[in-house]
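A protein chain is absent from this complex, but the other protein chains hold their places.
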Amino acid sequence: MAVVTLKDVRKVYAGGVEAVKGVSIDIPDGGFCVLVGPSGCGKSTLLRMVAGLETISSGEVAIGDRVVNDIEPAERDIAMVFQNYALYPHMSVYDNIAYGLRNRKTPKDEIDRRVQEAARILAIEPFLQRKPRALSGGQRQRVAMGRAIVRKPQVFLFDEPLSNLDAKLRVQMRVEIKKLQRALGVTSIYVTHDQVEAMTLSDKLVVMSGGQVEQVGTPTEVYRRPETRFVATFIGSPPMNILPGVVETDGRVSVGGQSLAAADMATDLKPGLAVDVGIRPEEAEIAAPGVAGCAFAIDFVEELGATELLHGTIGEGAFVLQVPTGSVPNGTKQVALTIAPNCVHVFDRETGKRLSRRPAEASKAA
Amino acid sequence: MAVVTLKDVRKVYAGGVEAVKGVSIDIPDGGFCVLVGPSGCGKSTLLRMVAGLETISSGEVAIGDRVVNDIEPAERDIAMVFQNYALYPHMSVYDNIAYGLRNRKTPKDEIDRRVQEAARILAIEPFLQRKPRALSGGQRQRVAMGRAIVRKPQVFLFDEPLSNLDAKLRVQMRVEIKKLQRALGVTSIYVTHDQVEAMTLSDKLVVMSGGQVEQVGTPTEVYRRPETRFVATFIGSPPMNILPGVVETDGRVSVGGQSLAAADMATDLKPGLAVDVGIRPEEAEIAAPGVAGCAFAIDFVEELGATELLHGTIGEGAFVLQVPTGSVPNGTKQVALTIAPNCVHVFDRETGKRLSRRPAEASKAA
Amino acid sequence: MEKRSVYTNKLLPYLLLAPQLVITLVFFYWPASQAVWMSFRIEDAFGISTEFVGFENYVTLFGQRSYYESMWTTLVFSLAVTILAMSFSLLLAVMADKQIRGGSVYRTLLIWPYAVAPAIAGVLWLFMFQPSLGMIGRGLIAAGVPWNPMLNGDHALLLVILAAAWKQISYNFLFFLAGLQSIPKSLIEAAAIDGAKPARRFWTIIFPMLSPTTFFLLVVNIVYVFFDTFGIIDAITHGGPAKATETLVFKVYSDGRLGGDLGGSAAQSVVLMVIVIALTAIQFRYVERKVTY
Amino acid sequence: MVERRTWFSTFLPHFILIMGVLIVAFPVYVAFVGSSWDAGTIANGTMPLYPGKFLVENYSRALLAGNATAREPVGPMLLNSFIMAIIIAVGKIAISIISAYAVVYFRFPLRQSAFWLIFITLMLPVEVRIYPTYKIVADLGMLDTYAGLAVPLIASATATLLFRQFFMTIPDELVEASKIDGAGPMKFFVDTVLPLSITTIAALFVIQFIYGWNQYLWPLLITTRENMQTIVIGIKKMLVTQDALTEWQLAMATAVLAMLPPVLVVLLMQKLFVRGLVETEK
Partner (left out) sequence: QTEIQWWHAMTGANNDVVNKLAADFNASQSEYKVTAAYKGSYPDTLNAAIAAFRAGNAPHIVQVFEVGTATMMSAKGAIKPVGQMMQEAGEKFDPKAYLPAITGYYSTAKGEMLSFPFNSSSMVMWVNKDALKKANVAEIPKTWPDVFEAGKKLKAAGYDKCGFTVAWSPWALIEQFSAWHNLPLGTKANGLDGFDTELKFNSPAHVKLLTDLVALQKDKTYDYSGRGNENEGRFTSGECPIMLTSSGFYGNVKANAKFEFAAAPMPYYPDVKGAPQNSIIGGASLWVMGGKTAPEYKGIAKFFTFLSDTDRQAKLHVESGYLPITLAAYEKVKASGFYNQFPDRETPLKELTNKEPTENSRGLRFGNMVQMRDMWSEEIEAALAGKKSPQQALDDAVSRGNATLRQFERTANR
C-alpha cells in the first residue's frame, strides 16, 4: 500500500508515436484510480510504465517515496491483472498463483498458506489443481486476481481485466473487484474503456484522450461537471446531447431559438458567441402543459422497458431524450422541454473546453 | 413481403441434441419479430430453419402460402444478414452486393441500377470498389445489409447482426435497421441475445429458453407482464429482483416480513404458499419519511451518473434498487421501500410460471 | 471440427475425390499391399522363381544381429540429429525472437538450407570433410585428429549427422521462431512482474510453452532422419563403413537393391510402415490435443 | 521491454546469430569456392578459402558439356528437374484442393473412410514401398517419362490436410451466404473457395516445388535414359566414378546450380514459404 505519483510522464515509442504526452496524477494510498478513454488514447501505455513493462521516456513515476523509473518490474512490488489474464497455461491454478512467491524464494508452507487463503477469498479452492484451460472465463479472471493478491503488493494494476467476459459476468466481477480492493486496501490503477466500469469502480477517475488527461476527479464530479466536450460525451449513456448555441446576456444561452439559463456559464462571454451546449438525455424534462420550453420534434421512440428513448431534433441538432416509459402518449410528434440551469453545460466551440463561471476555482477542485 | 408461419417446428441435430422443441409463431406481413434468449437456446437454429440452412426435423415453415420445408435456400426468396457479415472477402463491395443477382441471371443494367440504389440508401456509394477488409465494422455491416436489400426478398433474416460492433456503433446501426425495415416493409426475423436490441426493435418479441418459447408479445407486454420468472429476469437491466415470499390473503404477499399488495396475483392461491416475488430495481420507491415499507439494508452504492444502484438485502434476499443519483444521503444504511401493487410480480416457486389473476385471458392476450 | 453447412450432392463429391483416391490407391495402397505380400515370400533376384514362406522373412529379420544394429544406428542417428538440430535452432530462434530489429534479416539468412536437397547437402559436407582433399578434413588431420570417415564408423556417422542436422536447422528454426512469437507477450510480462529472471522465465514459461512445438519437431525430425536422409547417406557413406551408417531405410534399399533379398527387404518395409504409421498416429493425436493449448 | 537493454544484452544475440548464419552458410561457401578452382588444386587439397579464376570455365563446362564421367550437360538436367518439380507441385495442389473440398463441404457415405484413406499416407514416404511402386510404374509403361517421375509422388496427404485445415477456417456463413445467393457447390468452389485459397495455394506451391526438385531415390530408380535425368541425380553420379578422378570442381559447380533454383524460390517467396511450411505441418 503506497501513494503512486506520476510526474509529467511521457512515452515516445521507438517508431516515434508519442503515446503519452506528459501526464501527472497522484493516487492516494489505498485509492482506486480508473483510467478511461477511447481506444488508443494511451491508457495501457501509462499503466505499463507504472508496471515497468515500458521504459519511461521522460518524467517520473514514484511508488511510495521511491522513484521507480529504473527499477525492474519484479522489484516494484506491484501486481498486474491482464486483459487476457496471462495465466501460465501449462501450470495448475495453484502453481499459477504460487509462481510469484516461488520466484521470491518464499518458504513452502508460507506459500501454501497464502495460496489457500487467496483461493478461499476468491472461491476458487475447488479448481486449484486444474489447468487454466479447464476453467470458465470468470474462473480464469479469479485466478488472475488470485495471482495478484497472493503477493500482497503495494499496488494493483488492472488492464481491462473484465473485457473478455460476457455482460452478466462483467457486472458480477466488477462488484467483486470493488469489494476486494476495499477489503485489502491496496492502491489500485485500473484501465478500461467501459464508462460504466469507470464510474462504478473509481474513487479517482482519469479521463484520457490522445495521450493527455482530459479531466481528473471523482466520478460524480466528472459526470456533473465535465471539463471538456469530449468528457461530456464520453461519460454518460446515452451520451450527452450537444447542440449549437449562442451566448446571450445574463448567463443565458440560446439553443434552437429558445433561451436557456446556464448556471455555470462564464459571465464574461461576448453575447453572440457561438458555443456548444450540452444537455444530458435524462436531464431534460417534458414541460408541463402550457409551460414554455425548447421545441423537441420527435422522430421515433425506442422502448427500453422502464424508460424509453425519444429520438428527434431541437432546431437543427439531433437530440435524444430519456424518459420513463409512457411519459409521452403514443404518436406524439412534438413536446416542449425545460432544462434546469445547472444541467446546461456550455463548451467553447473551438477548444471544446468548458466555459465555466469560476475557472480558477474549478480547476483547483479537480 | 409475406406472412411467415412456423407450425410446431422441431430440430434434432445429428448428435441427438434437440435444439428446438416445437415452436409455433406467426409473423404478420411486414412485421418485425425478434427472437431473444440466452446463448444456446436455439434462436439461430430456428432462424436457420427458416432460411433453409438446416433441415426441419418436424413441423412446418411457411413463407406466404408456400410451405418451404423442402425448398432450397436460394428458392425461398429470403435474404440473411450474418453476425460476421459473411462478406466475400475477395470481391469488391459492388460484387458482393451484385453476386446474388448475377447468380439469378438478372440483366446487367438492372443489377447496376439496384446495386447503386442500395448503395445510396445505405450511404456506401464511396466504397463500392473497395474490398471488405478495407472497410470499418460499421461499413461492413452496411454492405451486408446492402446484399440483403438489393434482392428485394420476401423476408429478411438477421442473426445477431450487430454483436460484432462496438457499443456506440451498435446503437446507431440499431436505429438504422429499424428505419430501413420500416421503409421497406419487409417481414423480418431478428435474432439477438441483447435485450436492449430486442426491446427496441421488435413489434413481436419472442423470448426463448432451452429450445422452447417462453413468451410472445409486444416488448411492453413482455416487460410489464412477464409470463415466467425466466422472462422476468431476462428482460430488463439491471434484472428484476426475485425475493422469496409467502401468499397472504386478499391478493397480498409477504416479502421480508412486509406485506405487499400484488395487483395481478391469482386470488385462489392457498395462503402460506411459498412463492417468488419479482420487483424491478427501478420500480421500487423510497418511502417518504414516516411511511411504512419494506426494510432495505444498503450494502454499497454504484454510481452510474444519472442514476445509482443501491446493492443490499431485503430480508434474506439480495436486492438492487435503482434511483436517481443523490436520492439517498451518503452513508445511509437502511431505507424503507414502497412498491406499487402492479409492480409486484408473483411466480410459482416450482414451475416459475406467473401466478396471474386471469390466466385464461392473459394467455389469450399474448 | 465439422462444417455446419454442407452440400448434399450425391455424385459430385466422389468425382472430386476420385483423382486423389485413384492415385493413392494405385501408387500407395497397391504397392504397400504388394510389399506385404512380398514379405511373405522369397524370390530370386530376377523374380523368376518365388516361394511362399509365411513369416520366415520376419523370423530371419529379427534373428539378424545386423538388423538390430541398424535399428541402433538409426536411433543414435535420429537422436543425435534431432537434439543437435533442435538445440542449435532453438538457440538461434530465441536470439532472433529477441531481435526486433534485424529479426527478419536473420530469418532470411537462416532459412535457405531448407531448399538444399539432402543428397546435395551430403555432397557439400563430403567435400569439406573428405580426409584427403576436404578443407576441414585435412585441417583435422593436420591438427592431429586421426580423421577417417572412410574407415572409422564413428567418424562417418558423425559426418552424416552433421550434414543431416545442418539441413534441418532452417526448418526447426522457423517453427521455433513461430512458436516463440505465438507466446503471448503478456505471459512473459506477467512472469517478469512475478519476479522471474530471464533464465528462469525461459525455463519455467517459454520452454514449457514451446513444448507443443518441440514435440511436433521431435516427431518431424525423427521422420526426417528416417527417410529424408537417404540421399545424404548415399552421397557420403553408402551406409558404410562396416554398416556404421546404415539406417533402416538404407538397409531396405541395400538389401533389396540387388534383388538378393526382396522378401527380406519387403519385410523391413512393412516394419517401417508400421513404425511410421505409429508415429503419425501419435503426432495426429498430439496435434488434435494441441489445439486446446 | 521486460528485458533491460544493456550493451551486452543487445550485442550477444547478434553475435550468436551471426555465428549461426556463418555456420549455416559455410558449406555452401566452400562449395562455391570449390566450383571456382581447377581439379588439380582441389585434388591436391590446397584449395584456399577464396574463389579462384576457373569460375566461368567450370560453370560453362558444367552447363554445356558435362563432366568426364557422365558426359551429361547440366542444362537439360535442370530442365528435367524443373519440369518434374512443376508437375508435382501443380498436380498435388490440383488434386488435393478438390479432394479437400469434397471432404469438407460434402456429406456422403464413406466420407470418413475416404479421408482416412488419404490421411494415412501422410508421413509414409515413397522410400518404404519403393520396389513395388517401381514395378507398377513400369507396368504402366511410365518409366523414363515425366509422368512416371511425378505422378506417384503426387499422392500425398499433406496438401489435402492443409487445404482441409484452411477450408475449416473459412466461415460457415460464407457457404450459407452463397447458398442464399443461389450458388451451387461448383460455383461456390470457383467463385469463393478458389480465390480465397490463393495464398495457401501459392505457399504450398513453393514447398512442393522444393520437394519435387529435391527428389532423389525415386528418380534414381525410374530414369534409365540419360536425357530424363534430374540434376540431383546428376551430381551423385558425378561422384561415383569408376576409373576417373572425381571432377570436384564440376560437381561443386553443378551442386551450386542445383541449389540455386529452390533456394531462390525460398528466398524470393519467403513469406509464402514460411506460411506454407508452418501451416502445412501444423
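Going by the order they are written in, the chains are A, B, C and D; count residues from 1 in each one.
One rule holds for everything that comes next: a residue touches a chain if its C-beta (ideal position, glycine included) is under 8 Å from a C-beta of that chain, and two chains touch if they have at least 3 such contacts.
Quantities reported herein were computed from a predicted structural model and do not represent experimental measurements.
Looking at D:17, D:62 or D:221, the residue that reaches the missing chain in the full complex is D:221.
By the touch definition given at the top, chain D reaches the unshown chain through residues 43-44, 68-71, 131, 134-135, 137-139, 143, 221, 224-226, 237, 239-246. Residue-level contact of chain C with the missing chain is found at 42-49, 51, 131-132, 141, 148, 150-153, 240-243, 254, 257-261.
Please note the rule applied: only the chains that are shown with their structure count from here on.
Between chain B and chain D, the least number of touching-chain steps is 1. Distance from the chain A centre to the chain B centre is 29 Å, each centre being the mean of its Cα atoms.
Here the CA centre of chain B is 57 Å from the CA centre of chain C.
Multi-chain contact residues, meaning those touching two or more other chains, occur in chain D at positions 2, 176, 179. Chain contacts: chain B has residues 53 touching two or more partner chains.
Across the interface of their complex, chain B is touched by residues 171, 175, 178-179, 196, 199-200, 219-220, 223, 235-239, 280, 282-283, 300, 302-307, 309, 311, 325 of chain A. Remark: chain D residues 2-3, 12-14, 16-17, 20-21, 24-28, 30-31, 34, 42-45, 47, 49, 94-96, 98-99, 101-108, 111, 114, 117-125, 127-133, 135-137, 151-152, 154-155, 160, 167-168, 172, 175-176, 179, 184-186, 210, 213-217, 232-233, 235-236, 239, 248, 251-252, 255, 258-259, 262-263, 265-267, 270, 273-274, 277-278, 281-282 touch chain C in the complex. For chain C in complex with chain D, the touching residues are 1, 3-10, 12-14, 16-17, 19-21, 23-32, 34-35, 38, 88, 91-92, 95-96, 98-99, 102, 106-121, 123-128, 132-135, 138, 166, 169-171, 174-175, 178, 188-189, 192, 198, 216, 220, 223, 227-228, 230-231, 234-235, 249, 252-253, 256, 262, 265-266, 269, 272-273, 276-277, 279-280, 283-284, 287.
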